[in-house]
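Missing here: one protein chain of the complex. Every other protein chain is in place.
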Amino acid sequence: MNPAAARPSSRPFPYRVVRRARETADVATFELSPVGDALPPFRPGQFAMVYAFGVGEIPVSVSGLDDGEPTLVHTVRAVGAVSRALYGLRVGDTVGVRGPYGVGWDLASAAGLDVLVVAGGIGLAPLRPLILDGLAQPGRYGRLTVLIGARTPSDLLYRAQTRAWGAEAHIDVTVDHPEPDWRGDVGVVTRLLSRGTWSPSRVCAFVCGPEPMIHAVAGELVRAGTPPHRVQVSLERNMRCGEGFCGHCQLGSVLLCRDGPVTDWGRAEPLLAVKEL
Amino acid sequence: MTTSSSVPGAVISASEGLAALVDVLAEDRTVIGPTCRDGAIVLAEISTADELPHGCGVELEAGRYRLVSRPDAMIFAHSAGPQSWKTYLHPQRERLWTVDRDARGRLAFQAEDVAPPAYAFLGVRPCDLRAIAVQDRVLGGGPHTATAYRRRRERAFVVAVECTDPGATCFCTSMGSGPGVGREDGDAAAYDLALTEVLDDEGHRFWVRAGSPAGERVLGRLPHRPGDAPSRVAAREAVAAAAQHMERAMPPVDLHALMAGSLDAARWDDVAARCLTCGNCTMVCPTCFCTTTEDVTDLTGDHAERWQRWDSCFDLDFSHLHGGPVRASARSRYRQWLTHKLGTWHDQFGESGCVGCGRCIVWCPVGIDITEEAAALHAESADRQAAAEETP
Partner (left out) sequence: MDTGMGPRTVAGRLEALPDEQYDRLMGLAREVSFPAGARLFEEHRAANQFWIIKTGSVALDLHVPGCRAAVIETLGPGDLVGWSWLFPPRQWHMGAEARSTVRAREFDAEAVRRLCGRDPALGYPLVLAVAEVIGHRLECARTRLLDLYGPYGSEPPR
């Protein structure tokens, strides 16, 4: 054992909800502020284990980071017992938070290249801090393109903010099921790839969404000439501890909580190709 | 070392010497050793050497375990029982933290902070010694360290006993983890004391080596005599004979590569037709470490606890994502267990997760044999390769 190099397993730290914004009918964004000591700083793409009192704990990516501030922003979709409890939180409520866990997005590897962000559904949440980082350092990267897919226009996250990004980045949005007043695109997000003005061989892509969507997007990019190591994807598996002890998040050779959730397509593709791995 | 003789180690008698060892260890430790109970060799707290399984042996086969009386008085001539030392170092259920909510809704988390007992493990077989080292890597070798495990582990005193009578399901030789403990001068971290039981015309005794300063201190307090050449030779021969008697073996191939190349093997369907996905193999495996968590609340509703308990990759809920399990079929769950144990464990932790103890073979209700499955996968892979070479 080499305990000197390792961080001890941790209990949750109490964080208070200081802001809550309802994004859609089943998605809400929370800003959390530490009640006492703060956790170490998070990086875009990393996740926290968030505990709802008496209900349980789930992994949630950071969807916003305030540089130099200890606040954490998380966007939660109510799909299970814990996420429903988190969705129902109100300002002033307290949750438990552990982290930071996992390997985040490697935006630095995109220096000098075009940046392509492809998000499906709630997959935009872990990508938002990356987009904000990219927008904050315009000289470092080439063109920034953000492609967003959602189920319906009402399911789009961060609507006002994504419109504002349009001033400095190319933003394209598509939905599966349009509503009567929807004037934007209809269809899967992969259809938007053909509209880009970025160059496949000089782009670094960051992709998050349902696994078949990740597969389709990464597959098209690689076929168009993007090297697999320049396509970063964020994957999801069952997680209990976040610290590499519980074994639940295995995807073949990868322990997603420790080696992921962000991994490059060169590594992910052969693993995702095996059914039920 | 406490002896100045040219033969390393010392010799203690199987009566006074062993009794004194238990007494000395029990002074400030909880001594755990093999006992005879419920028709099996069961690890339990002992206070005297009399509680050890004198004259007990076992008959093992795939899906079969029988306790038998030995014709001799050997104490440690039985192979691995249903439990392993993870029962103590990585217990089946443990509380991780508690949280209390006050009237204003504030939460106060309290990490579990009970000093663990100082254990002395008496009778750790070489395969299990390796298993402890494997769990050390998993629970303390990454970016995080399991605090409670580390505290129990650091305080534990390990008395290894080399294997002289392997069971029919044992295959430690082919995994390089037994039947001996390794180098005679001891591997600093592996054990505090290593014993080899010898019963011959010269008497019933143990050849003892200290592997740590703590081990030397304990040995120094036991009635012992310097290691003599006949005892040492008898001990070495008994261990060498055990290696010869090993009836099972893993196929002598790169198992890591075999597993990586076998994800689509037809054999998984064959084994899935037999496997009950009961998870017994994961419970008895000395390296299987997976856990899940349970959150409990008391009746006031203001006190909650997080408990960790063993989990099994054979459980449907193990891979649950919102919507359903990732590994829904028995095929995929058996494949996960075997390819992790023999294959991806190398990628994740730099070594094999199998130590060759044979417990998964014995305690499988339908007698699935990990060595047979690995051999079948190897045969299938070899066939595939041969077929590929034939077709230009």
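To keep things simple, chains are lettered A and B as they appear, and every chain counts its residues starting from 1.
Note that in this section contacts are C-beta pairs under 8 Å (C-beta built on N, C-alpha and C of every residue); 3 or more make two chains touch, one makes a residue touch a chain.
Just so we're clear, the structure is a prediction, and the values are computed from it rather than from any experiment.
Checked against the hidden chain, the listed residues A:29, A:46 or A:174 yield one contact partner: A:174. Within the whole complex, the absent chain has one touching residue among A:216, A:235 or A:272, and that is A:216. In the complete complex, the hidden chain is touched by one of A:39, A:55, A:79 or A:135, namely A:79.
Within the set A:155, A:243 or A:259, the residue that contacts the chain not displayed is A:155.
Along subunit A, the points of touch with the absent chain fall at residues 26, 79, 120-122, 149-151, 155, 174, 176, 178, 180, 182-188, 190-191, 193-202, 209-210, 212-213, 216, 220, 223-225.
As a working rule, only the chains that are shown with their structure count from here on.
Across the complex, subunit A is touched by residues 96-97, 99, 101, 105-111, 136-148, 150, 153, 260, 263-264, 289-293, 295, 297, 301, 304, 306, 308, 311, 313, 318-322, 326-329, 331-332, 336, 339-340, 343-344, 347-348 of subunit B. For subunit A in complex with subunit B, the touching residues are 1-3, 6-14, 35, 51, 53-57, 79-80, 83, 92-96, 236-238, 240-241, 243-248, 250, 252-255, 258, 274-277.
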